[in-house]
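Note that this complex is displayed minus one protein chain, with the remaining chains in position.
By letter and in written order, the chains are A and B; residue numbering begins at 1 in each of them.
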Amino acid sequence: MEGFFLAVTLALCATILLSLYRGVFGPTVFDRIIGAGFIGTKTIILLLLMGLIYDRIEMLIDLALAYSILNFIGTLIISKYFIRKGAR
Amino acid sequence: MAFLVTFLILFAFWIFMSGQLDWWHLSWGVLSCTLVAVISHDFLFKDIKSKGRVKETTLFFAYVPWLIYEIILANIYVAYLALHPKMLDLIDPHIIKFKTRLKNDFARVTFANSITLTPGTITVLIKDDYFFVHAINKSAAKSLPGNMERRITKVFMEE
Partner (left out) sequence: MIIGAKIFMIAGLFFFTTAAIGFLRFPDFYTRMHATAKGDTLGTLFFVIGLALYTLHHGFHWFSIVNSIKLISIAVFWFLASPTATHALLRSALESDLVPWTKDKKVIVAWPPKRRK
């Protein structure tokens, strides 16, 4: 089962690389913000998978919960900050 | 009353979050839940006297499985669009604007989140009774105010 978890982790890393393209070269500011949020969601799942691989799931679940709240609040605050006319 | 219900909900959440049942953790839980409940017991139950809150919650939980079914359909549709080689012919995005009948704030939030999670539509803006929804093509927009609004009206018992 650990081999399966490692394979899923590698596939998630490939997905992160795909969305990192938009995060770096996105034509507008908002594309970069969703790129960051999308990578954040993958990070929550990666934390949980790491917890199962190293057998410390009870510690890493709390970290994942805190990180999901942090990701949500970060997206909200940044999107409030970028309301400007003609933001590019 | 509102204080007691808030305290009980918070304490059940504390027990599941900590997972320890010895007196040390439980006493810290009682202390912190009391503190939070004193500060914020009027947020969760603003209008506790209004009747039918229990029935509303039950109907809301009956609404959730239909929502999950719609979300799975939406994801399959997005996967079909994303993997289709001639994707630009299939999409025809517009922001459409329609008037809603829902008055309650919580019903409006539920309706906006449900629109975002169902096939081909996401809510952009709500401005005095008008919903601005970005639809990915005309056939996705066709189903809009009808079925889902009727279900949410039934859940929150308006009219």
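As a working rule, a residue touches a chain if its C-beta (ideal position, glycine included) is under 8 Å from a C-beta of that chain, and two chains touch if they have at least 3 such contacts.
This one's a predicted model, so the numbers in the text were calculated from it and none came from an experiment.
Peer 1: Just to confirm, in the complete assembly, which displayed chains does the hidden chain contact?
Peer 2: Hidden chain contacts in the full assembly come out as A, B.
Peer 1: Of the residues B:55, B:94 or B:154, I need the one that contacts the missing chain.
Peer 2: B:94
Peer 1: Can you list where chain B touches the absent chain?
Peer 2: Residues 16-17, 19, 68, 71-72, 74-75, 78-79, 81-83, 87-88, 91-98, 112-113, 116-117, 120, 122-125, 132-134, 136, 141, 144-145 of chain B touch the chain that is not shown.
Peer 1: Pick out the residues on chain A that sit against the missing chain.
Peer 2: Missing-chain contacts on chain A: residues 1, 4, 8, 11-12, 15, 18-19, 21-22, 28, 30-31, 33-35, 37-38, 41-42, 44-45, 48-49, 52, 57-58, 61-62, 64-65, 68-69, 72, 75-76, 79-80, 82-87.
The rule is simple: only the chains that are shown with their structure count from here on.
Peer 1: So what's the Cα centroid distance for chain A and chain B, whole Å?
Peer 2: 22
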